[in-house]
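Only one protein chain is missing; all other protein chains are in place.
Just so it is clear, A and B label the chains in written order, and each chain counts residues from 1 on its own.
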Amino acid sequence: MSFPKVRVPYLLLLPGFAFLFTFFILPIINLAQTSTQTPIAGGDTGQYEQTLAFGNYIQAFVDNKEQFARSFVYATLATIFALVIAYPLAYAIAFKSGKFKNILLVLVVAPFFTSFLLRTIAWKQILGEEGFVVPGLRSLHIISQQTTLTSTSVAVVAGMTYNFLPFMTLPLYASLERIDPRTIEAAGDLYANGITAFRMVTVPLSLPGVVAGTLLTFIPAAGDYVNAAILGSPNTKMIGNVIESRYFKIVDYPTAAALSFTLMAAILILVTLYIRKAGTEELV
Amino acid sequence: MAKERSLSPEARSILGTQISRRAVLAGAGGLGAAGLLAACGGGSSSAGGDAKTVRWGNWPLYLDYDDKTKTYPTLEKFMTQTGLTAKYFEDYNDNDEFFGKVQAQLKLGEDIGYDVVTPTDWMAARWLRLGYTQKFDAANVPNKVNILDSLASPSYDPNRESSLTWQGIMAGFGWNVQKNPKGIHTLDELFAPQNKGKIVVLTEMRDTIGVILLAQGVDITKVTENEFMNAVDFMAKKIADGWIRGVKGNEYAEDLTSGDATAVIGWSGDMFILSSENEGKFDFAIPESGGTISGDNLMIPSTASADGKKNAETLINYYYDPAVAAEVAAYVNYVCPVKGAQAAMEKIAPELVNSEYIFPTEKTASRLHIFRSLTPDEETKWSEAFQKAQGN
Partner (left out) sequence: MSSDAISARGDLRLTRITKSYGDFKAVDDLTLTIPKGSFFALLGPSGCGKTTTLRMVAGLEEPTVGSIHLGDTDITTTRPYQRPINTVFQNYALFPHLTIFENIAFGLRRRGIKDVKEQVDKVLNLVELPHLAERKPTQLSGGQQQRIALARAIVNRPALLLLDEPLGALDLKLRRQMQIELKWIQREVGLTFVHVTHDQEEAMTMADTIAVMNEGKIEQMGSPADLYDNPETAFVANFLGQSNLIKGKIDGNDGDNLVVDLYGQKVSMPKKRSHAVDTSLYAGIRPEKFRISRLGTPVRGNTLTGGHIEDVSYIGVSTQYVVAMPWGQEVMVFEQNDDGVAPFDKGDEVNISWEPTFTFGLRGDEDIEAGTEVNPEELEEQ
């Protein structure tokens, strides 16, 4: 038996669609329902009934403005730092690494071989009192004897930068590596010195990688809570920590759901504006 | 408290510590995802119960285990003695997560796959409130009388008709001996200048706020909302003023070893291990004003069959035999809830007979208190306040 040819592409879509429907669409609908529920009068902890309490959203946002703002500030900082670190790294791998290219790429990906949690906990040790960073900075009088690094926003942003660095490096590498070196030579040939050629040709041509890398870093960073939980303090809590606490500790599912939705919407809006601004739709 | 335990074993090994199997689960308690992931692996527990089987869902690494034979010695003995088959599932990773998993079946009265479960006090209270447990047949659990007096009448089950403590967990002060040579016995000593910015308290509301309340002279078995909120404000202020660096689960142990924390409100079992592994660098005490004690409780779900219930009672009774309880306690290092286990310990591990961690003295025990059970409204409202105070 054979299918008419035209149907085959749709059949191929089926498994993906079924997967997305079951594990994305249905949970999203469920989340939307949950976000407008209210506690059952006289019910036990965690018992909610379906109402249309859209006020949950306002309450959730107003109560957690600070953590929302902090999430986006931290995510933005981590994205900027990751870009500043990853760009030269990706550039060196793409253009200057020669036969070491594959080894360097493996090293970039290597952190993925251990768990996210474990890497973050290792950072806690690195930045801890008995790690080498704090005593080093103290002996150089860069930080005072009383200053610690863990449980600070510095540690949280550093952890996020580190954890999402591969997400920044790989797309940057891919787009830099794709640049025809002759276009850079051509810029030199057309009276552009090294810096101008980099600014006028290399940077614009790597823009798709910059956009992809910053998105791949910013989106998970904005929703991250592991770094803030492990490396932060009560004063560095992000919106992810609030959602986690609402869900697991307070057992306040509607607020947790409303916060999740608000976070998703905020990220979606920011990302859309960013892509518009970057104007790289045709390049991506 | 048990809720906070589930750090991957490799995470502990990176810290270079070797610890008991129960405490290996420390750490990622603040990270619900870890619990969720672990939950996915626990599907095997639905294996059907029959007349000769008892199915027990317990916290991971919370029962004596022989690495060589890959068996649980006391459980093996139980099976030999009774001829029953015990199916042991280490898939109780998180109170809320476990409850979420089985709640629907409990409501519908369908078998949840366990004849014995091990919820922590406040969750045990919720199960009882909702009628999701069965009362023990007293005749089948004669060893029930062995429960320590201090644990015998919690507010949620005053006569221990449906629950018996599996292990008890004390919360009090832990400290770095070098930084606090005189030790910490009062809240003022905890908030001493040398500890500023290096104090960590527990994410477990009833322990942290309980210890503070006791220091404020409040009876935590009768605490009011005003008193509670006062204590939460006290903690929030200590966080805002930079005294408290973190509100954490078992990770406070790492902070102590790394030097990031010098004083904590912590748990006896952890401090016992930390102290023994660091040549006495750390110490623990029940505050003069009193500490909290809580427990994980053996309970029989309402969905267990008549046979399952009977077998579960046999199992619970077995573990309330002092000799068996001592064997477990020698392994897990938490407060043994069984009278007579101390005497039995003489034969098993004489060096532990006088361990305050496993067998608190009468004097110590008199200073341990159980946080009163909360109504659902209180539970939501109080934990919300507690979470907000820690930035969530």
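Everything below uses one rule, namely that a contact is a pair of C-beta atoms (placed from the backbone, for glycine too) under 8 Å apart; a residue touches a chain by one contact, two chains touch by 3 or more.
Predicted model, so just to flag it, every value in this text is computed and none were measured.
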item	value
Shown chains that the omitted chain touches within the full complex	A
Candidate in contact with the missing chain, chosen from A:T22, A:N193 or A:T272	A:N193
Of A:L31, A:L118, A:L205 or A:L270, the residue in touch with the unshown chain	A:L205
For chain A, the residues touching the chain missing from this view	180, 182-183, 185-193, 196-197, 200-201, 204-205, 207, 283
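Note that only the chains that are shown with their structure count from here on.
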item	value
Averaged-CA centre spacing for the pair chain B and chain A, given as whole angstrom	35
Residues of chain A that touch chain B when the two form their complex	39, 43-47, 67, 114-115, 117-118, 121-122, 124-125, 128-131, 146, 148, 150-151, 225-226, 229-230, 233-237, 241-242, 244-252
Complex interface listing, chain B residues touching chain A	8, 10-11, 14-15, 27-28, 30-32, 34-35, 94, 96-97, 99-100, 103, 126, 129-130, 197-198, 203, 239, 244-247, 251, 254-255, 258-260, 376, 379-380, 383-384, 386-387, 389-392
